[in-house]
Structures are given as C-alpha cells and as structure tokens.
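Yeah, one chain of the complex is gone here, protein chain that is, but the others are all in their spots.
We just call them A, B, C and D in the order they show up, numbering each chain from 1.
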Amino acid sequence: MAKVMLGESEKWFIIHGIQDDMRNDGRSCEDYRHIEVETGVVSNTHGSSRLRLGSSELLVGVKVELGSPDPKAPNEGLIHFHVDCSPNADPSFQGRGGEDLSANISCILTRIYCNKSSIDLNTLGIIPHKQCWVVHVDVLILECGGNLLDAVSIAVKAALHNTGVPNIQVTDGDEGTQEISLPDDPNDVKFINTVNAPVLVTISKVGSRHVVDASSEEELCCNASLVMGVTKRGRTTGMRKMGGGSLDPESIPEMIETGKNIGRQLHISLDKLLKTEQGMAEDIEKAGYL
Amino acid sequence: MIMKDDMHEVVEQPPTSKFQCEMNALKNADGSAFYSQGETSVMVAVYGPGDLKETKQEIDKALVEVDFRPKLGSPTVNEKYLERFVQGVCENAIMLALHPRTAFAIIVQIMQDQGSLLSCAINAVCVALQDAGVSMKHLPVAVTVALRKESESELEDATDVLIINPTIKEESESFSILTFVFDSVNKNLLCMHSQGPLLPKQHERCLKAAKEATEEVLKFFRDSVTQKVAAGLEL
Amino acid sequence: MTMPTDSRRLPAPDISYNAKLFTEIEKLSLLDDEEKRADGRYVTQPRDVFLQCGVITQAKGSAYFEMNKTKVICSVYGPKDIEMREEFQINKGKLKCELKYAPYSSPKHGDHIPGASDVEKSDILLEAISSGVCLQRYPKSQIDVYVIVLEDDGSVMPAAITAASVALVDAGIEMYDVITASSIRIAGQDTFIIDPTSSEEFSPLNLEKSNDLNQGMVMVALLPSINQVSSVVSSGHLECNVLQEAIRSCRYSAQNLHSIVRKCLVNSLKKILKQRNTAK
Amino acid sequence: MEENSICIPGERLGSSEQYQPGKGTYVRHGFVFASIAGSIKKESDKSGNLPLIHVQSIHTKQHIPQIGGIVICKMTQLTSAFAKCKIISVQGSNHTAAFRGIIRKEDVRATNRDKVEIYKSFRPGDIVVARVLSLGDALCYLLSTAENELGVVVALSENGTAMIPLAHDQMQCPITLLKQFRKVARPQSKHISFPENSKSALTNESTV
C-alpha cells in the first residue's frame, strides 16, 4: 500500500470520528467515495475499463483466447485473473515487492468468480475436451488510495461487461473431427453475460464501528475487515477476513448485512452506468458508419 | 593407460601430452589455470582472499565459495553435485585460518568434458591455487579409475580391465567409475566418489592403482611449477 | 506455454496426468438415503482427530495434526533476530507463516513452486493466528511458523490453523488463546456438512444439479476462551442468512474441537511433568 | 483452582481484583488469563498487596533479551569505539539465529571509563557476560559490562586453550604463559576449581 504514516494521536482522531459517524473526509460510515468508470479504453483488448475511486486508480484489460479446457470440466471455458502492481503506485512494488498483494487480490477474485452462477462458463465452451475460450483478466494498479479490492472488482465487472467474445462457427470436418472458424467481421461478437457477476465490498472494523470504502488512512486504523463478494440480488459469493486483528462474533452479522446492502446499491448504480456507456458506444459507432 | 589385472602389464602407453596446463591463463584473476587431462579441459580462476559481506564473515577462518559452470547454460544439480567435491577438497587443503573474515572465490569453467571430469577439475583447481600463491597444507591430487568387464574373456573373475583417467567412451562402457583425491604428504584419502556396483576386493584394487597413478600427476605438478618459477627468474 | 526450467531440480516432463482421470468414476451423492455420508458419518459429526506436540525436535515447537486422512505437520522457530531490516518494529514482533503442500498430498502431483493459492493460504493462516499471539511481548523479534500438508483429504485450513496454534503453545510463545478452526460444506439451505472430506468439499466442478442455489464452504477460526473470531473465509454462492447460520455452526464446532485440543495439550504437559519428576 | 494445576493459553485464572498478574499471564476485561502452557503458581505477598499469580512454563521457552537482563554473547567485531557481538544465550535459552548486540567503549567498565581501550578489553571469539541496557536500534541491542561480575568468561589463547583470569584486566594462557589484556568477569568463588580450566571460567554466569 502507498506509504501513509500516521501518529498515534492522528489514529485516535480518525477512530473517534468514526465512532460519531463522522469521517475525516466528511463521509458517513456507509458512504462510498466518488467512482469514475470508463469502459473500452484500451483498443487492442476484447474488453477493458478504467476506474478511479477516490485516489485509487486502476486499469483492467480482458483478452479472450482459444485454449484447451480443464479435463475435469470438458464443456466449460476458463477464466484467469492476473493482477499487476505498477511501481508507479508505490516504490515498494518494484521488483518482486507487489507480488504478495497481487497474489492475494487475484485469489479473492478467483474465489468470488469460482462458482456456477457468477459467470456461465458453459457459454465459453466450444468443443468438449478440445477447445474452449480462456478469458484472461489483467488488472493493472496505477495508484493506491485505499479500498483497492472493491475498486478492482468493480472495474473487473465493467471490463467483463464490455468484453465481446467472437462468434465462432463449429463445422464437422472429415473423420469425425470438428473444425472451427472465426468470423470475418471483428464486430461479430457476443457479450459476456455479467448479470450475476459479483462486486467486492470491504467492511472495515474501526474501533467498535465499521465503515465501507476505507481510505488509506482509515485502513491503517483498522485491524480487521471483512471482504465479501456480493451479487446483484444481495447474495454472497465468497468472503474473507483480512488483517491481523480478530472480530467479535456478534458484529459479524451486522457487517454482513451492511455489505449486502451496500453491494446491492453499488450494482444498481454500476449497471445504470454500464448501460449508458454501452448505448453511447453504439451511438458513436453509428456515427462512424455514416 | 590400460592395465591388465595381476601383472600390471601396460597395454597402451600413455600419450606424452596427456596432461597439459597453462598457469596464469587469465590476467585479471589472482590465480588461474587452463588445465587439460586427455581431451577433457577446464579453466579455473581463483580470487582471494577477498572481501566478504559482514553477515557472512567468519571470525576465525576464510570461506571458500566454488562456482562450477557447465560448458553451456546455467548450472544444474549436476554441477552443484560436483561443486561440493571441489569445495570439500579446497576447504581442507587451503590454510583458511590465515585469512579470517575473507573469502576465496573459485570459478571452475568446463571447457570440454570427455570423461574424468571430476579429477580434472580438482587437479585444475589445485594448479590454479598454486598459481595464486595460496598457502596450502598439502596438494590434493585426483585420479579417476574405471572398471570395465572384459568382453572377450570367458573367465569368471579377475578379468576386469582397469582404466586410469578414462575417456567418456570408456566411462560409458564401464560398470563402475571411481574418483579418488589423495593428499600429497601422507597419501591419505581426502575425498572420494565411486559409483557402480563393486565388490570390496575390486574397490581395494582401484584404490591401489589410483594411488600409484598419483605419482605421475604429482610429477606433472612439480614440472609445471618449476617451469613457471624458471620463467619468472628469467624475466 | 512452457515454464522456464528449474535448474535447482531435476528435469521433469512438462505435462503429466493422473491415471484416474481416464477411468469412469461414479459420482457419489453427498448423503445417502439414511442421511449418512460416504465415510459413514452423520452430517454434524466431525472426524476423529489425532494431535501430538513436539514431533520435530529441531524446532522450538511443533505439532502434528491428523483428521483421519488429512495430515498436517507444523513447526515454529523463534523468537529470533529479525531477518529483513525493513520489517523491523521496535514495539512488536513479526509473525511469518508459510503453508506448503507436499507434492504427493493431492490427487495430482503438485508443483514445487508455490502458486497464488498457496500464497493466499499462507496469508489466511497468518491472519488467523496472528490475533492470537501476544506480539507486543516480542519486540524486535521474528517468529516463523511453517506448515506442510502431508495429505489433503479436505478441511486443510482448519487443520493447519489448529496445528499452528498448538505448535506455538509448544514453543512457549505467549498467546491470548489456543486457536481452533472448523469448516462446513453447505449443500442447500438446510444441509450443513461439518468437517468435509475432499470429495465433499465445495468446488464448482463437482456440483450436483440442484435447485437450491446455496452451495459453498465456510471456514471459521476462533479464539474460544475470549470469544473472538480470527478468521472467516467462505466460497460459493450463499444467501446472507444461510452464511450467517453456517458461521454460527462453524463456531460451535470449533468450540468443540477446542475442548479436545485442550485435553490433548494438558495430557502432554502432564506427561512431560511426570517424566521430569521420575528423572529427578 | 488448586495450586500446581496445569493451564493452557486463554484459560481464565481469576479476576484482576483478586490477583496481581505475573509472568505468563495477561489481563483482559478485568480478568487474568494464562498466556502460556504450564503450571499455575500463586505467591502471596506479605506487604499487603494482592497475591501474585504466574504460570511456570513446562516447555523450554525461548527468551528474548530484556532490558536489565543478563545475556551471554560472543564477540564478533571490534572497532576503537565499540565492540559488536552476537547474543547466543538469554536466561538459559540458546539462540541459533542470534540477536546482535553492541558494547560501546563507555559501557565496558564502571571505573576509569575514559581510559577504556576496546582492544585491551575484548578479542573476537571471546565469550562475554553482559547486561542489556536498552533495545537499541533496528540492528543491535545495547549492552554493558560495567560491573565487576560482567565481562569476559571464556577466552582462547592463540593455541586454542582457554585462558585463566589473573586480574580484573588480565588473563594468561596456561601453556604458553602468555598474558593478554581483557575485561575479565570476576570468577565466583563457588565455581572456582583449580585443576580444570575451561569449564570453570565458563560457569561464572549461573548466579549473576
């Protein structure tokens, strides 16, 4: 994380502020910072997005490739997450410094996407046992300003929403083999269904209360947080406690409830935004053809 | 040099140019040697006693670091395995207590591996250490011996052919390869490595043959050093 | 894609397959008609455990923990001088954790180089046990915890967390509590399977067709005496109320495990005392 | 709870109004809990304070250097201003991954501090008993030998035999009879044995 140093008294100030539902940037405990999302920003990917949450900034690119399926699930496609921490975000990411953070973020993404409902992997299968689509999601962290996990997951959902998988033709060839042919038109694509794609909500315990979307200063004051993947319907698709501290068992239900509500609101506003973005993209394209 | 058992009859005379060595082959190293034994050749550079990171320093002796480089590519487990023998020999031979808090770096670069690599490498290091003027308790001398089943003979035993410093072809035909390192003073065993099924009797025989063969290597060492010193005097 | 060759090990084939992949394996349902599991247990019944301290004499503290086929071994070194100067803290010690799977512990031969999921598991372990260690009593020091999974037959993380905390006790490290953990497989709204084996564990690949969307796993680590939760991990698709119910069950079963672990620890302590007395 | 019973970390030993927390315990929400596994020991305080409760460890505990505590260290590096060493033993627990310590020139002796010469006090390889002054910085603990009982306990002469203390600042090799300067720890009478050398010098620290 970006180097933020806080003295004991500064920490106390933040903790006491939160106790009174007053955070040092004026938000209340369950408020998010301003989010900016843009999709289709990188032209040589199949889908991409750029996101800014407070002072956290990141870029997501999705690439779709042909590959062979997992022998245990021959009909399904695969999805891989890869997170890269740019040394721009923090000098300590130079060399192998950011590796642990990257591994952790990609594991949490895998965790929340690893079930039947988040993304229907069957739609990514082509020929059982032989060919399938492999979706590579690459996240590049440009700036760390707190609450990276939520930001990453929102950007990933936006990028996946924006991803077009080429419509592929499977024809029966000689001797029982099957041949595949790619469409000639690069715009002949099918968009990935992201209706059930989850976003992450991090609920940080600070003092005896919990906050969402903690800034990097608040992250320093918090010693335990819950990260949960929440779908549009308010279901969880994976959860993990982060940080070295422990949690009171009684506070966990409250935190889960908060996460559920916040997650649903996030989905509503994100979907609205994505819809308008998509509409705009179509408009621009039309303009281009004229 | 091939010897038949029992009579120690020399079947093949060793070629006169069996050992070759060029001391001080590298100008920038503290000591170096290009050493070849038959077709196998090795280049060794010795640096030291040199500076060492404070955390690695030992207060009562010097450290020996050996880097064994293959002909191509980066070192693999094979090189690490051989490296350990060179290191063990050097740690024993060099008077490490004279140079506390320092390190000797020894780089062994394989130029050509045509059999008897380990003994060639150890002898090469020994020459390079002399070139560097490192104080040593004794000179380690290495000899490789191979045992091959006599193909023509029908007899049950005592028909194995013993080959001193075998080539790679002879190594592949042999059932057992042994490398011995003796110290030049007491002729005790410094280090040894043998692989291949071997009866104790055969082992004893190899050891004896190897011990005899050290004389020749030692003589070669002496000649090389004499030559070097003589050349130095002329200058 | 070929991996860069590992020059520190012997060369191995790039790809190899488990022979069992090419047989027809009949899929067993989680519960049979009598509500019993494949190994004959009831849904709420955990496996028998075996716990032993001090198995690794070279380490300051160690523990071997077995839940039927799942086997983990753990060692603790320290407190000792901190290795990296950047991690130095004047008022607090530093805890380091590494969890590794032995290559033969899973059905597929494992890779020697740790992957992202190994890093995550080490991290979960670290977070689960660090709230139990009195780190401020070890200024300037470092404590290393190493866990090797010898055989994975489900519920590895709870086993690793429990073993690590027992090993810490064995090392004489000051702790707030002995941490125990437990995991639950959720197969439908009302079916909570305690202490699942690897065939019962949740994985999107071996899901049965079911109308109930609630399919997943929950793991909870608990500091039972002071009633604090040090780790919660869930995966799979769960409704919030089901998740909360599962967390509660997990806590209950971790609490049960604690009394077993306590018995084990006290017995081993008594044994040491007895030996010492007879030696005198 | 009976005396001498066994507890494990996290076990509640009593209220903090009842007991004074000692070693191996911590206080939380007004109760005393055990923090290590061991046997419970209660000591009543005669001066009217609350009785002390502490847990005696059964496992061999690894101690870390504490301010004011005694450590055994091995000298590694000398300069004119200070001597660096490795702390190899703390309260009887041996360290393999040793903490590092430093003895500054002014902390070598209690008297004549400004006349101290490091080279006449220690040599690399000496075994020294010292007291911890402070936690020091990221690298080293700050140690002191400015007491009569502290200083060199084992020193080897050049031929590798243990030397015998002659005076507070001198040691002698029993074979070569060579004398060398050291800041010698005062040998304690009960450990002095005349025929053996190395062992006796070493046993100094047990009572300090």
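Keep this in mind: contacts are C-beta pairs under 8 Å (C-beta built on N, C-alpha and C of every residue); 3 or more make two chains touch, one makes a residue touch a chain.
Keep this in mind: contacts and distances are computed from a predicted model.
**Student:** Can you pick, from "DNA replication complex GINS protein PSF1", "Trafficking protein particle complex subunit BET3", "Ribosomal RNA-processing protein 43" or "ZYRO0B16192p", the UniProt protein name of the chain not displayed?
**Tutor:** So, among "DNA replication complex GINS protein PSF1", "Trafficking protein particle complex subunit BET3", "Ribosomal RNA-processing protein 43" or "ZYRO0B16192p", the name matching the hidden chain's UniProt entry is "Ribosomal RNA-processing protein 43".
**Student:** Using the touch definition from the header, name the shown chains in contact with the chain that isn't displayed.
**Tutor:** Per the touch rule above, the missing chain touches B, C, D.
**Student:** Any idea which of C:Glu120, C:Asp152, C:Asp170 or C:Glu239 touches the chain not displayed?
**Tutor:** C:Asp152
**Student:** Which one, D:Ser80, D:Thr96, D:Thr111 or D:Asn159, makes contact with the chain that was left out?
**Tutor:** Of these options, the touching residue for the absent chain is D:Thr96.
**Student:** Out of C:Ile56, C:Ile143, C:Ala187 or C:Met217, point to the residue that touches the absent chain in the complete complex.
**Tutor:** In the complete complex, the chain left out is touched by residue C:Ile56.
**Student:** Can you name the residues of subunit B that touch the chain not displayed here?
**Tutor:** 77-78, 80-81, 83-85, 87-92, 178, 182-183, 186, 188-200, 203, 207
**Student:** Tell me where the left-out chain touches subunit D, residue by residue.
**Tutor:** On the side of subunit D, residues 72, 74, 88-89, 92, 94, 96-97, 127, 154, 198-199, 202-203, 205-206 touch the unshown chain.
**Student:** Of the residues in subunit C, which ones touch the absent chain?
**Tutor:** Those residues of subunit C that touch the unshown chain are 6, 8-13, 15-23, 55-59, 69, 71, 73-75, 77, 80, 98, 100, 102-109, 112, 144, 146-148, 150-153.
Basically, only the chains that are shown with their structure count from here on.
**Student:** Compared with subunit A, which chain's mean CA position is the farthest off?
**Tutor:** Farthest chain from subunit A, going by C-alpha centroids: B.
**Student:** Compute per-chain Cα centres, compare each with the mean of all protein Cα atoms, and return the closest chain.
**Tutor:** So the chain sitting closest to the middle is C.
**Student:** Just how far, in Å, is the C-alpha centre of subunit D from the one of subunit C?
**Tutor:** 38
**Student:** Report the inter-chain centroid distance for subunit B and subunit D in whole angstrom, where each centroid is the mean of the CA atoms.
**Tutor:** 49
**Student:** Viewed as a graph of touching chains, is the assembly arranged as a line, ring, star, complete set, or other?
**Tutor:** Topology of the interface graph: other, matching no listed pattern.
**Student:** By the touch definition up top, name every chain pair that qualifies.
**Tutor:** A-C, B-C, B-D, C-D
**Student:** Within the complex, which stretch of subunit C touches subunit A?
**Tutor:** Result: residues 17, 21, 116-117, 119-120, 123-124, 126-127, 130-132, 204-207, 213, 215-216, 223, 227-240, 243-244, 247, 251 of subunit C touch subunit A.
**Student:** Touching residues of subunit D toward subunit B in the complex: what are they?
**Tutor:** 75-77, 124-125
**Student:** Mind pulling up the subunit D residues that touch subunit C in the complex?
**Tutor:** 6, 8-12, 24, 26, 28, 33, 35-39, 57-62, 64, 95-100, 135, 138-139, 141
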